[in-house]
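Here's a structure for you.
Only one protein chain is missing from this complex, and each of the others stays in its spot.
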Amino acid sequence: MTEIASDPDAALKGVADGATVLVGGFGTAGQPVELIDALIRTGARDLTVVSNNAGNGDHGLAALLAAGQVRKIVCSFPRQSDSWVFDALYRAGKIELEVVPQGNLAERIRAAGAGIGAFFCPTGVGTPLAEGKETRTIDGRDYVLEYPIRGDLALVKAHVADTRGNLLYRKTARNFGPVMATAATTTVVQVDRLVDAGAIDPEVVVTPGIFVDRVVVCPASTELAEEGAAG
Amino acid sequence: MTEIASDPDAALKGVADGATVLVGGFGTAGQPVELIDALIRTGARDLTVVSNNAGNGDHGLAALLAAGQVRKIVCSFPRQSDSWVFDALYRAGKIELEVVPQGNLAERIRAAGAGIGAFFCPTGVGTPLAEGKETRTIDGRDYVLEYPIRGDLALVKAHVADTRGNLLYRKTARNFGPVMATAATTTVVQVDRLVDAGAIDPEVVVTPGIFVDRVVVCPASTELAEEGAAG
Amino acid sequence: MTTATIEQPDRGPLTRTELAQQIAADIPPGSYVNLGIGQPTTVADHLAPDSGVVLHTENGMLGMGRAAQGDEVDPDLVNAGKVPVTETPGAAYFHHADSFAMMRGGHLDVCVLGAFQVSGTGDLANWHTGEPDAIPAVGGAMDLAIGAKDVFVMMTLFDKQGRAKLVPSCTYPLTGVGCVSRVYTDVATFDLTPDGVVVTATFGTTVEELRSRLDVPLLAG
Partner (left out) sequence: MTTATIEQPDRGPLTRTELAQQIAADIPPGSYVNLGIGQPTTVADHLAPDSGVVLHTENGMLGMGRAAQGDEVDPDLVNAGKVPVTETPGAAYFHHADSFAMMRGGHLDVCVLGAFQVSGTGDLANWHTGEPDAIPAVGGAMDLAIGAKDVFVMMTLFDKQGRAKLVPSCTYPLTGVGCVSRVYTDVATFDLTPDGVVVTATFGTTVEELRSRLDVPLLAG
């Protein structure tokens, strides 16, 4: 049953030190900034963060890293033109990095949500990122065995939720949200807008409410809010 | 690139004897009856059919079985109140049956479409359907190793296609269609209606056109057509 | 979970309707629930309208409503038993792999299944009698058995020949191993716990009498 939280702090009650947190977004698109800000305010430390990137600029995920709350980050592409916070922590030996090919990251998170124990995967065979991993040739093709990535907590940004927790996303901000929502003990979602149950066509629901524990409305920035009001 | 076929026979050109055919549908919901009828007319023999059920009544999949064109059926639930065609063939030893748990059927078809070589699955552990299969304990839970199910041909029923092959389905007639469309060398889809590219909101596409080789319009039965016209 | 056994020896066994009511009453409000084909489907009729229970049907839907009637019948909207149903506000459709991922990933709170046999350790046999002329058909039974946080079995405690269906070890082919958490029958309700089988209620019988008819050691809750 999905709970509608009054604000991001209420939505993030009970995060423990040492938690593994799945954080949606591809760069800033779909990054749940208000939830990350609330995570910073919880003061939870020693976190493992799973996200495609390692923060951009000084806000959102980058701010969480700068606050020293993250012990390890699991991501596909940490280094970007604006990842100076991560870069400095990494070079100072203050954060652990596990690089995972982007497709493996997505599929391993899906596997956690789908009850798959492990899967043989074609990506990374013969590369340094498969070193030490079990391999197998199946039907003449080589595969690497990959394991699920589960979270204690998933932070996701969606566009619209109904009161049952059903979610719609917006354009390429969808990215990791739908798989991360399935793979955490507790999934918290920030949305631009909340509507009544029945207001979303059942044919177009992207994330069914069964995967959503808490929803909190964080109205979009001015530009988006105007766009939303227009249509 | 998706081809729009003029009729079901044109859509089914080139089916070889011995082909593995994935057939969508859950009972009659989503069963691509007009495509199956065209498959019967091709005269292709010695087929392996992968479908959730083994035919209902005397039409569609049941008619294909009755025509003696199917050597083997892979399904989760052959026996139904109206599966007399299959029942008689099976008891006469004229058709081979492989029973696969429904979730394994779906996930194995998905795996074929997603490039997964095999996966450790929790369903069926310790049951007769896992006998002889590789098992492994991962994080204290037992799993069975399951392999992909690929098709030479997939026959799928959807509701609406655009000229790019993007598909929408209707209610629970969606069932196996989206995964089967990803898992065959050639995917042929019958739809109630064809619309221009751009007429389907990109946010609500269920099967992107990349998975669809041929589309053919087979207007729905009278009742549905009336319903469609009304809204 | 153990609760004090309530013995009701002075009434008859539960009717099918009472059994369904009993199970419906034990499903926590707001749960996501899958009801198996056949008898378990009737549990839906007894869920309180304000329970917030969301029904899942493995052929691709959450928020399934009651059986369709008259003009509501739509061949594209059926439940796992292929019976036409309706949708409720807040429903969602999805494809089969997503639907079973939902089950297999442990996201359903409760599923209710029929059974030929259940063992004291929670093994379930409900898909195949194993008779030589039977056509095997498993459907989603094995996925449901391992997929819900709690698997409730709904059955008569004895078959027509009077043989117990709660057994030390299943003789029918298994559906799942150690997966059942609670057994609801016409004459008694059982919790299957790591400590053993706990009788939580009896109807028209006593724990003592059950002990004499079952080969499974019984604890009183």
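Each chain carries a letter (A, B and C) given by its place in the written order, and its residues are counted from 1.
In this text, a contact is a pair of C-beta atoms (placed from the backbone, for glycine too) under 8 Å apart; a residue touches a chain by one contact, two chains touch by 3 or more.
Remember, predicted model here, so these are calculated numbers, not experimental data.
K.L.:
For the chain that's been dropped from view, list the shown partners it touches.
P.N.:
The chain that is not shown touches these displayed chains: A, B.
K.L.:
Could you tell me which of A:V125, A:I138 or A:A197 touches the chain that is not displayed?
P.N.:
Missing-chain contact among the listed residues: A:V125.
K.L.:
Write down which of A:T20, A:Q69 or A:N175 is the residue touching the left-out chain.
P.N.:
A:N175
K.L.:
From the listed residues B:P8, B:G60 or B:G113, report the one that touches the chain absent from this view.
P.N.:
Selected residue, touching the omitted chain: B:G113.
K.L.:
Please give every residue of chain B in contact with the chain that is not shown.
P.N.:
Within chain B, the residues that touch the unshown chain are 1, 110, 112-116, 162-164, 166, 182, 196-198, 200, 202-203, 205, 208-211.
K.L.:
For chain A, which residues touch the unseen chain?
P.N.:
Residues 26-30, 52, 76-80, 87, 90-91, 97, 99-107, 109-110, 121-129, 142, 169-179, 206, 224 of chain A touch the chain that is not shown.
Quick note on the criterion: only the chains that are shown with their structure count from here on.
K.L.:
Looking at which chains touch which, would you call it a line, ring, star, complete or other?
P.N.:
The chain contacts form a complete graph, every chain touching every other.
K.L.:
How many Å are there between the centre of chain A and the centre of chain C, using C-alpha atoms for each centre?
P.N.:
So the centre of chain A lies 35 Å away from the centre of chain C.
K.L.:
Please tell me the distance, in whole Å, between the geometric centres of chain B and chain C computed from their C-alpha atoms.
P.N.:
29
K.L.:
Scan chain A for residues touching two or more other chains and write them down.
P.N.:
If we look for residues of chain A contacting two or more partner chains, we find 114-116, 202-203.
K.L.:
Give me the residues of chain C that touch two or more other chains.
P.N.:
Residues 61, 87, 93-94, 101, 103-104, 146-147 of chain C touch two or more partner chains.
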